[in-house]
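Have a look at this one.
Some chains omitted; the rest stay in position.
Should a chain be cited, it is by its letter among A and B, assigned in written order, with residues numbered from 1 in that chain.
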Amino acid sequence: MTSEQHAAAERIAASFAKQGLMATLGASLGAVAPGKVEIILIPGPAVSQQHGFVHAGAVSAIADSAAGYAALSLMPPGRGVLTTEFKINLVAPAAGDRIIARGEVVKAGRTLTLAQAKVFAEASGQEKLVALLTATLMAIEGREGVND
Amino acid sequence: MTSEQHAAAERIAASFAKQGLMATLGASLGAVAPGKVEIILIPGPAVSQQHGFVHAGAVSAIADSAAGYAALSLMPPGRGVLTTEFKINLVAPAAGDRIIARGEVVKAGRTLTLAQAKVFAEASGQEKLVALLTATLMAIEGREGVND
């Protein structure tokens, strides 16, 4: 890991720690690399919908954060990102031992960045795709209270 | 309220109570009518992103539930719904006294229902649109563990 990569990882970790929702959901930060960020959620009653699967909103929350942090990992210091829109397709019920969202930048732009997150359910060591999210992130600079 | 409407409202309330995520987020059920359901969230550190606004994932969670319950409110008893996809546009930071998601059915179909949710931030008694979600809900019948 270069010192630049190390700095990016620290920046993401510091921002992640400020996302109260992630703590509330019990989500944790996984692997971080330039343009790629992983977030992990443990299924359970606290994040369920009415049939006991992980709620689409909880799946979306970690997928959106993974995509957003993938975008942030490529931003110069002092620039933050805000999600302007995302779409998620839920292709299988989210259940298992762990839910893993893997965000990745598709196209980094000056104002808008397109990122994607694939969400997998891991059960008995096997991964299965449960959702696919595409998000537009807007770079924000010099807006009070908005950075990283 | 007709007895049919009353039954629909009770059905939604019972299902909502089983969505562990809603309790975790501190969300509550608002007005329920055939094809229309309201869900309310109180902003705070527990549902925040890194800048202190309500996290897009939390906004999405209540908007998805509001749209899904709007769809469910028109389904015959014994039929459940699952979200197959949704898209959300976040047009303003979600902050204020209350965040209100208002779900509404756009087109009810045999297999697929299209629903929409508008999300408003209420501050000092004024409402402001912060997000718009469109979702596809799939009707599910006779799948074990999936109803309402």
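The rule we apply is simple: contacts are C-beta pairs under 8 Å (C-beta built on N, C-alpha and C of every residue); 3 or more make two chains touch, one makes a residue touch a chain.
Predicted model, so just to flag it, every value in this text is computed and none were measured.
How many copies of the one sequence build the whole complex, if 2 are shown?
4
Here is the rule we go by: only the chains that are shown with their structure count from here on.
Where on chain A does chain B make contact in their complex?
For chain A paired with chain B, touching residues are 15-16, 18-21, 23-25, 44-52, 55-58, 60-62, 64-65, 80, 82-90, 93, 145-148.
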